[in-house]
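For this depiction, one protein chain was excluded, whereas all remaining protein chains were kept in their positions.
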Amino acid sequence: MTDKPKVGVYICHCGINISSTVDVEAVEEFALKLPSVKVARTYSYMCSDPGQALIKEDIKEQGLNRIVVASCSPRMHEPTFRKAIQEAGLNPYFLEMANIREQCSWVHEETEEATAKAKKLITASVAKVRLLEALEAKEVDAEPAALVIGAGIAGIQAALDIADAGFKTYLVEKTPSVGGRMAQLDKTFPTLDCSACILTPKMVDCASHPNIELLSYSEVEEIGGYIGNFDVKVRKKARYVDFDKCTGCGECAAECRVANRIPNEFDQGMGKRSAIYLPFPQAVPAKYTIDPENCLYLSKGKCGKSPKCQDVCGAEAINFEQEDEIVEFKVGAIIVATGFDPFDASRKPEYGYDDYPNVITGMEMERLVSASGPTGGKVMISNGEEEIEPKEIAFIKCVGSRDESVGNEYCSRVCCMYTAKQAHLIRDKLPDANIRIYYMDVRAFGKGYEEFYDRVRRENVRYIRGNPSEIFKRGNKLVVKAENTLTSTPVEDEVDMVVLGVGLEPRAEMRKVMDLLRLSQSPDKFFLEAHPKLRPVDTATDGVFLAGCCQGPKDIPDTVAQAKGAASSALIPLARGKVTIDAQVAEVNEATCRGCGFCVEICPYTAIEMTTVNRFGHEVEVARVNEALCKGCGSCSAACLSDSIQPKSFRDRQILPQIAALGVLK
Amino acid sequence: MSANNEPNIVAFLCNWCSYAGADLAGTSRVHYPSNVQVIRVMCTGRVNPLYVMNALQQGADGVLVSGCHPGDCHYMEGNYYARRRLGMLKDLMEFVGVDPRRFHMSWVSASEGHKWKEVVEKTVEDAREAGSFEGFRRRQIDW
Partner (left out) sequence: MDLEKLRETAAEVVAREDVKYLIGWKNGSYGYRVAPAFIEDAEGAAELIFSPLCISNLSTYLTLVEKLPLPRGQEPDTRKIALMVKGCDSRAVTQLLVEKGIERDGVVVIGCPCPGMIDYDLLAEKYPETEGLSEVKWTDDGFLVIRDGEETNVTRDELLAEKCRLCRYPNPLISDIMLGEPVETWEPAEDKGVEEVDKKDVNGRWAYWEEQFSNCIRCYSCRNVCPLCYCQDCILDRLNPTWVNRAVNFSENTAFNIARAFHLAGRCIECGECERVCPANIPLGRLNRKMAREVRDKYGFEPGLDPEAEPFQASYKPDDPEDFIL
């Protein structure tokens, strides 16, 4: 490094792409006269093997220690030439490229001007290359384990794939059971497989997989570190039931003093459960949980003479003394699969969801048609006066989607199809019912979807184009008010039941996960991927990936596909066992840092922390960069008033001479 | 300004959007004036506003900083920081009497080869109108 710079300048003809506009010989002659330049050559294709060999030979024979390649864009061939000079024994970062093709020969017509510009660009490159420093891309070990947050179908699938590849996987689920929303569905479009039948085996697999540690009824509390080395802290909430002793027999729930009085979340509140409960019969793990808010003993301190559940539990599993437990572990990669919330229909008050019992959401419909649902699969509904079997049924699509008034401009992608599915399921159960679907558009884009939609239409389901403006009550009927936009006729449609095709929204509590992992939201408020097209499962935080509906609405096939994608991305650092840390990161000069923390505020990757150092007996705060988190953007350095933080290869002392070099030559 | 009375422009381009956009102009063979010299940085957030002053002092008649559109920054926020800092610098320089036509900032995405050409043309045109900035030149420029 302390060697005097000996620069070689290599000017590429690029066939005639460069040389037809730039006088490469003149440039070569010019380059030879620049300070520190020992060698200048032109060649037809610098990137070809013989071209690279030319550079390598000169490095060895002429003792060159800095290389300027004047050719195409560095975005094209920088890696190529870095590798070449490394093979010749030079540090790969002792390279600077002058872009005389894309930004010179291809955009300027006159030889004179193009040649003059090429000379300038090369001068600037020589100015910078002399001052470049040797850098080394570091490798750190990666912890061979993964964390998956959320055990819906996305999380389950991702965890299974990683575990099958042979890596320890921690699967953290907030609720007492894995399964997520899919467990609540009855049948799934377009193939009409029973959701439970295809999901339950996977749920069981993930609980019994030797490589999966399932942490149900748990939440992630803290995440520190970086790709390859995340430190995770999880809170296992107290179930008040001894996990190992509980046999899942359910005696307790049957005897509970508040049995069948608490709205069951799994049935969207339509069914009832006890204070000690299993969310649904196929729940995994099949262990009971006491809900402390509704348990008489835990909320009031008293449950009759003695808690009923305790009395009846033969396994003596009830333990009111149980406390939350903190589990800590390390992982190399993280997958976020926290799913979605159905749109809250109360936010469209014109549809009367809060007012009429026979206005229900699509999610509730899933439970209503389910054989394991609150009505045992019978479609019965209260019209406010009595339970009836509805005859006139209306669906309304796009509730809470494509609707600026509620702040959701996006399409939820599943409502078209699940409405069609539900119409079909009702048709099965109530052959004489009159079913109509109010819609804006029908988007049946998936495999087999258009076919399924056609089939449903043939089953005497009427599609009416129009977005209802209001639902009100007339006698014991509901009136759907709309305009049929195809015929331009107003409609007042009397029905017994309305199903709102509610859309998908980000989880209400996603903020916490966002902060833990430094994730961002896209304008639709779902988690933001690193690139909408080319990096759809990555996030801006290295080593953190997205799967399923937390990234945006999607159906089950897409969810599973993304989960598998996220799993394979997460497996890269685990399988390699190492992660490479970019060398072009920021560095702090601790001697001049004034400890203001501007850089800390700025860094979008929270790569900078203040630390206390001892300066001749005085404790002072200075900034320190975590190289594993830094991406080398340099935003910190432009704000540092004392120039104490600088990105390597783009330091002020490397850029200012570049500026000067451009100015000298006029 | 050079002998042929052409303004000398230094442009700082972020690697991911504007530099790629300028490359695209090349691949699309879009022609534009040759008096813009590009210095590549990873992000507009890297551009210390004093670079602009420094370039003007060391021979530039005009300076351009270009990056990703708001919301598109490869590093999420760098261009927002750049916008604030360079906006302030522009105000300061105007107050000091530096012709505002000497400094521009633009958002050019990787797909906006044509916009790049327009931005260059505008920058060159403006600098040409503002004239040579000899008045502010450093006496001796070393590199």
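A few notes on this one:
First chain written, first letter: the chains are A and B, and each begins at residue 1.
Definition applied: a contact is a pair of C-beta atoms (placed from the backbone, for glycine too) under 8 Å apart; a residue touches a chain by one contact, two chains touch by 3 or more.
What you see is a predicted model; the values in this text were computed from it and never measured.
Residue positions on subunit B in contact with the hidden chain: 49-50, 53-54, 57, 70, 77, 80-81, 83-85, 87-100, 104-107, 119, 122-123, 135-140, in rising order. For subunit A, the residues touching the chain absent from view are 591-592, 594-599, 601-602, 610, 615-621, 639, 641-643, 651-653, 656-657.
Going forward, only the chains that are shown with their structure count from here on.
With centres set at the average Cα position, the gap from subunit A to subunit B is 35 Å.
Partner subunit A is touched in their complex by these residues of subunit B: 1-3, 8, 10, 15, 19-20, 22-23, 25-27, 29-32, 34-35, 37-43, 45-49, 51, 54-55, 58-60, 74-78, 81-82, 85, 141-143. On the side of subunit A, the complex with subunit B involves touching residues 73-76, 99, 101-104, 106-110, 113-114, 116-117, 120-121, 124, 127, 520, 540, 584, 602, 604-605, 631-635, 637-639, 647, 650, 652, 655-664, 666.
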